[in-house]
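One protein chain is absent from this view; the other protein chains keep their places.
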Amino acid sequence: MKVTLTVNGTEYARDVEPRLLLIHLLRDELGLTGSHWGCDTSNCGACVVWLDDTPVKSCTVLAVMADGHRVLTVEGLANGASLDPVQQGFAHCHGLQCGFCTPGMMLTARWLLNNNPHPSSYQVREAISGQVCRCTGYENIVKAVLWAAEYEAGG
Amino acid sequence: MQVPAQVEYERAGSVEHALTLLARYGPAARVLAGGHSLIPMMKLRLVQPEVLIDINGITDLCYINLTGAQLRIGALTRHAQLLESSVAGEHFAILHDAERVIADPIVRNWGTVGGSLCQADPSEDLSAAFAAMKGTMIIHGPDGSREVSAREFHAGPYETVVGPSELLTEIRLPIRPGGGSGYRKVSRRAGDWPVGAAGAAVWLDGDVITDAGIGLTAVGATHFAAAEAEDFLRGRTATPQTLARAGEIAAENCRPVSDQRGPADYKRHLACELTTRVLGVAVARARGLMA
Partner (left out) sequence: MTGPGVAGQETGAYGAIPRKEDARFVRGQGTFVDDISLPGMLHGAILRSPLAHARIISVDASAALAHPKVEAVLTGADLAGRGLAWMPTLSADVQAVLATDKVRFQGQEVAFVVAQDRYAARDALELIAVEYEPLPPLIDARTALAQDAPLVRDDVPGRADNRVFDWNAGDKTATDAVFATAEVRVGCDMVYPRSHPAPLETCGIVAASDAVTGRLTVWSTSQAPHAHRTLYSVITGLPEHKIRIVSPDIGGGFGSKVPVYPGYLCAIVASMITGRPVKWVEDRSENLMSTAFARDYHMHGEIAATADGRILGVRARVLADHGAFNATAQPAKYPAGFFHIFTGSYDLQAAFCEVTGVYTNKAPGGVAYSCSFRVTEAVYLVERLVDLLARELGMDPAQLRMRNLLRPEQFPYTCPTGWQYDSGDYPRAFALALDLAGYQGLRREQAERRARGEYMGIGISFFTEGVGAGPRAHMDILGLGMADGADLRVHPTGKVVLAISVQTQGQGHETTFAQLVAHELGLTPDDVEVVHGDTDRTPFGLGTYGSRSTPVSGAAAVLAARKVRDRARLVAAATLELSPDDLEWLDGKWRVRGDPDRGAGIAEIAMAAHSSLELPDGVEGHLDASAVYNPPNLTFPFGAYICVTDVDPATGEVTVRRFIAVDDCGVRINPMIVEGQVHRGLADGIGMALMQAIAFDENGNCLGGSFMDYLLPTALECPSPELGATVTPSPHHPVGAKGIGESATVGSPPAVVNSVVDALAPFGVRHADMPLTPANVWRAIQGRPVRPDLAVS
């Protein structure tokens, strides 16, 4: 069936099977491979993208459910050549190692900071608690998000 | 990655439309709300519906409001909305306690209250919370709507009384003054299903418990409730000993099963321990001693 959605500001129309998962639409149909997947059970969060204004696990959303909606992926985080402060924070604070969970983590971080510009480290940990990182032990992800918060506050 | 089997898809624009579609497809159809229980089951091919009826477009099922002496929660309300709702938190601390530990923040953004209830997992948290609050479910069908008490909503593991041509539309919780409530869950890790969890509400007249509601999940409690313990509490003074005895009664009436989350004896112990603790929280809140 026909779906039309706006991904990172660009409108796409595709004819898809109803069972197609949003993550596969993004990766296989649109070539946006920055979003990953790491489990089958919506536990790991490697697939997190924004659907309209909130992060969701795109392995657990059908592409047809996104029809008429906006999607933001990691490829849409930067403003041209200018990295989002969250992206800068992850690089600056060694908030990533293998880079596999990173896109989902950054999208959740961006959402957190939009809603809570000055989170505590506990609030950062809580926000990313549905997403697994196997490399960082989370410490530097937390630092990266706090760095971005401080950066955006002009610090 | 695992992927669902082929399925047809219909989008419902209103409750009436959803009911029409349900009538058309019958038991071959499944209602798709947040999908955070259903879609993983479809990916694992544990369920293979022929048709999905997507109700996410019925935005007028997304609400939390006070109507008279009731809190009314639309079935399509996302978990995150319930957690953020100050009116829900003000009257039912138990809901915020529970929502804070249901799945994770991202799942809560999209998973729905009604979807969780209808999935009817025997370890589901809100089922216990609503059982404790003695809520009422509103179910719409081809012949209009009907009310079912939260304690009659579940027909067994993964089964509810919602018929194949019906739709859960609303949960109603009675607001009664003098009460306090709370929820406490033990899990192996943040975001995991409970090993055991208890919710409780008490209403006090001075130090005397005039009424109590106790909900339990994951421990094999009939209808997610501890009716015998509630009966014991009514009319008694809210002392630590009384609450502890209520916990024991709750545990005696559970039928937990062993699994990788824990052995049955531990779960029974948890039923007692958590019931006792959460009753203490509910009493403290009823007395205004605790936020």
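Observations on the structure shown:
Per-chain residue numbering starts at 1, and chain names A and B are given in the order in which the chains are listed.
In this text, contacts are C-beta pairs under 8 Å (C-beta built on N, C-alpha and C of every residue); 3 or more make two chains touch, one makes a residue touch a chain.
Just so we're clear, the structure is a prediction, and the values are computed from it rather than from any experiment.
Within the whole complex, touches from the chain that is not shown fall on A, B.
Touch with the chain that is not drawn comes from one residue among B:8, B:50, B:84 or B:192, which is B:192. Across the entire complex, the residue among A:3, A:25, A:74 or A:113 in touch with the chain not shown is A:74.
Residues of chain A that touch the chain left out of the display are 17, 19-20, 24, 27-28, 31-36, 38-41, 43-44, 46, 73-75, 77-78, 83, 87-88, 90-92, 94, 96-103, 106, 121, 124-126, 128-142. Of the residues in chain B, those that touch the hidden partner chain are 1-3, 5-6, 44-45, 104, 186-193, 195, 258-263, 266, 269-270, 273-274.
Everything below uses one rule, namely that only the chains that are shown with their structure count from here on.
Centre-to-centre spacing of chain A and chain B amounts to 29 Å, using the average Cα coordinate of each chain. In the complex of the two chains, the chain A residues touching chain B come out as 1, 17-19, 21, 23-24, 37, 40-43, 45, 48, 51, 54-57, 59-62, 64-65, 108, 126-127, 129-131. Within the complex formed with chain A, the chain B residues making contact are 1-9, 11, 32, 35-36, 39-40, 42-44, 52, 54, 56, 80, 103-107, 109-110, 190-191.
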